[in-house]
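Right, chain A next:
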Amino acid sequence: MAASLPTAIPWTVLIVLVPLIGAVAVTFLRAPAQQRAARWTAFGASLLALLLAVILAIGFTPAGPGVQYLVSSPWLPALGVSLSFGVTGISLVMVLLTTVLAATVIAAEWRMPVPRGTTQGYLALLLSLEALVLGVFLARDLFVFYVLFEAMLLPVYFLIGRFGGSRRGFAAVKFLVYSLVGGLAMLAALIGLFVESKAAFGRPTFDMTALADMTMSTPTERLIWWGFFLAFAIKAPLVPLHTWLPDAAAESTPGTATMLIGVLDKVGVFGMLVILLPLLPNASVFYAPMVVVLALIGILYGAVLAIGQGDMKRLFAYTSVSHFGFIVLGVFVFTGIAMNGAIFYMVAHGLSTAGLFLVAGYLMSQRGSASISAYGGVSQRAPLLAGLFLVMALSTLALPGLAGFIGEFLVLLGAFQRSVVVGVIATTGIVLAAIYMLWLVQRVMVGPLQPGVDRVREVTVWQAAAVGPLVALLLLLGFFPQTVLSLVEPAAQTTLAGVPAGTAATPSLFGLTGGEQP
Partner candidate 1 sequence: MTPISVVDIDYVALAPVIIVLVAAVIGVLLEAFLPEAARRSGQLLLTGSAVALAFLTVLIVAASRPFGPIAGGSLMLDGPGLFLQGLILLTSGTAILIMADRRVDPGGDAFAGRVSTLPGGEEEREVSRRGLMQTEVWPLMLFCIGGLLLFVTSNDLLTLFIALEILSLPLYLLVGMARRRRLLSQEAALKYFLMGALASAILLFGSALAYAYAGTIEFAGIAERISERTTANTLVIAAVALILVGLLFKIGAVPFGQWVPDVYQGAPTPVTGFMAAAVKVAAVGALLRVLYVPFGGMRWEWEPVLWIVASLTMLIGSLVALAQSDIKRMLAYSSIANAGFILIGVAAADQVGLSSVLFYLLAYSVATLAAFGIVTMVRVPTGEATSLEQWAGIGRRSPLLATAFSLILLSFAGIPLTAGFIAKFGVFTAAITAGALPLVIVGIVASAIAAALYVRIIVRMYFTDPVSASAGVASPSPLTVAGVGLGVALTVILGVFPQPVLNLVEQTSIFVR
Partner candidate 2 sequence: MSPDAYLSLASILFAIGAAGVLLRRNAIIAFMSIELMLNAANLAFVTAARAWGNLDGQVVAFFVMVVAAAEVVVGLAIIMTIFRSRQSTSVDETSLLRW
């Protein structure tokens, strides 16, 4: 790694543009006869984006400056807004995850029939979603971040509302209303920062690096914190703002659900990492106990509800609520290990959830039902499918040797460093995860053959090849976590260094620092 790339090429912008151009190109291949060409175009664009992400990763210097390959040009000088994109260790990991998942989804749904609308429309929406999410991860200007954050809603809204299941309209609107409320809260915070930065620097700026150096009065900082936090907590989804997720996931196609949970929700946590902690450190510390408690509730609540679900997609959604509890916990206990773990966890969770949704998607498209009770004994008919499913499930319940384990272990380790009680409570989440996952595998894959399941066929070579890389990545990261951690560690250190409570982590029973800092 660490071979530097020619800076004449705006890599960070290019990587956003490639899927966007792909999306536009796909909409031009409108005729039904061009469906095949459209698929290849979309796949090509997503592969190219992946390739660029890998190149960027090779050119990235983990030990180098925080923001690399920064490209910036003024956009709205009157508001202090510039179009600037750059890559940090954290965003690089998210970009890699996004591009991998987008390419996987397009490949995995190669033959998926689109019930309403056209395949071309579906692919264009997927690609534009990929582009917008990449933009959010790479944006170094808060205003641009916000604009893309909001714009992201539209493709998802249409993906759910047009291509989803029977209650798609309801799910799409619920998703949109939640997100809009979050977006407006963030807008309020953004206006607050605008006014503050104008007062502090004499001219407004939205540059994240500059804003991190700004100090604000305590009440202002807390008010602004709430605006951002609401937006990110809705997106991440943190209990009690998670209720849109099960509906949205259950009504989506497997590909949409993958992008939704695997990538889009990560934006919420990403926002906490790059905005809440660096820009509003004092408020973050002040409210950390509250966030940690919410995260713990999320871990347990999501897991318990997952056990009780009868619908596979809803079950996956609730497991994600639980996992996001872990991730947010990792961010807000303010220890280096936990933060590394949280970022690692995001990758692992993205990969395994994608696998679960896509493999279950194959199953559902053949059986025509998402209800768990409609299945049983699938492994007799489709052993490879069952095997793939099992790997994903095992990573989800954090079996050592798979990526999920590393993330969960690091987060728990960090949590114990901070507070034994928090660590213990979080650990029960692992037990519950074992219950809901293994029970699911047992009900669906083994046991007597249910009527209707005998029609289930094995995955095709193409399908296996599409999902196979996910398995490979889960194993790779499980055995060599350093590949990701080395990218993340310096960035996590920098983030923590700005947080007052993050420096010293001494274990204690309730050792949640928070409240008023001296």
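Note that in this section contacts are C-beta pairs under 8 Å (C-beta built on N, C-alpha and C of every residue); 3 or more make two chains touch, one makes a residue touch a chain; residues count from 1.
Selection rule: all candidates are chains of the complex that A comes from, given by their letters.
Everything numeric here is computed off the predicted structure, so don't read it as measured data.
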Candidate number, among 1 or 2, whose chain touches chain A in this complex: 1
Footprint of candidate 1 on chain A - complex, ascending: 75-79, 146-147, 150-151, 158, 161-162, 168-169, 172-173, 176-177, 180-181, 184-185, 187-188, 191-192, 194-195, 198
